[in-house]
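Here's the structure we're looking at; comments come further down.
Yeah, one chain of the complex is gone here, protein chain that is, but the others are all in their spots.
Now for chain A:
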Amino acid sequence: MTWIVFAGKELYRKKIALIALLLTVLYLVLFNYVLSKMTVRPEGLLQIPFQSLIAGVSAITLGLMFAGMIVAFVVFFATMGAISGESENGLMLAVLSRPIPRWKLYLGKYFGMAFWLFLYSSVMFAAILVSVHLAAELPLLWGSVVKAWLLFVWGPMLLLAISLLGSAYLPMLANGVACASLYGLSLFCGFAEGLSNMHGGNDTLSSFTMVVSLFMPSNALFSRMTYEIIEGLDLPLLGDLLNQLGPFTPLNAPNLTYIAYTFVLLAALLALGCRAFGRKDMT
């Protein structure tokens, strides 16, 4: 509880929360504007036309992808110096002279920040989904929505662990660059694989994307989340709908074994971070 209060205060007082809120509002306003243009229905039409469904699914996919990017950058900017920055500026000297084991401090920082990121990404997810649901009248299933929501908020939890681990090894700026680059690589690989799949696929690219997803699971989780939402639309012509999504088609959505792997990955990232922080010299 102490860590949650402290992390909340840090996000608020450093104005990270304010900036994130303003960007989020701006993003949602723009998103809703674009959405309203995408889902214009001819006067007097009672049934939802197929094109409107395509527009709605595309809007959810793109909306959540960009929302995920915003959340990811909030994670990186808020935590890229969590360990190294505080070591460099001397803040850790007074903190670590207290009788607290370093692993507790590390996990306290993680869970304190994770709580607020969980809330933030949940709000982002809900805002996108509700907007699209209202504008495109998509028949969503609650079970699928919950699964997609859990996958959406799970991504930032992993990104947070990666960023914290990086900050135990790298200087603040280098960690921010490394995390953003890795995240960008993951998105790029997913996009490139999607494009490749439209023309028969490429084994080398798929293998490379899989290797990247072992270290940076954001794109794989996004793919699975998209799959859960589309599958939960409970519509006929699902195959046709998937084909209309182009590079965002979740044909290579990871299976549940991979989702289980991400739990192991999180545990490993936290364990490695605790170990690295525990052995770090505060010069």
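Everything that follows uses one rule, which is that contacts are C-beta pairs under 8 Å (C-beta built on N, C-alpha and C of every residue); 3 or more make two chains touch, one makes a residue touch a chain; residues count from 1.
Criterion: contacts and distances are computed from a predicted model.
Trainee: UniProt protein name for the omitted subunit, picking from "FAD/FMN-containing dehydrogenase", "Transketolase C-terminal domain-containing protein", "Enoyl-CoA hydratase" or "ATP-binding cassette domain-containing protein"?
Mentor: Hidden chain, UniProt protein name: "ATP-binding cassette domain-containing protein".
Trainee: Name every residue on chain A in touch with the hidden partner chain.
Mentor: 1-2, 5-6, 9-10, 13-14, 89-101, 105, 279, 281-283
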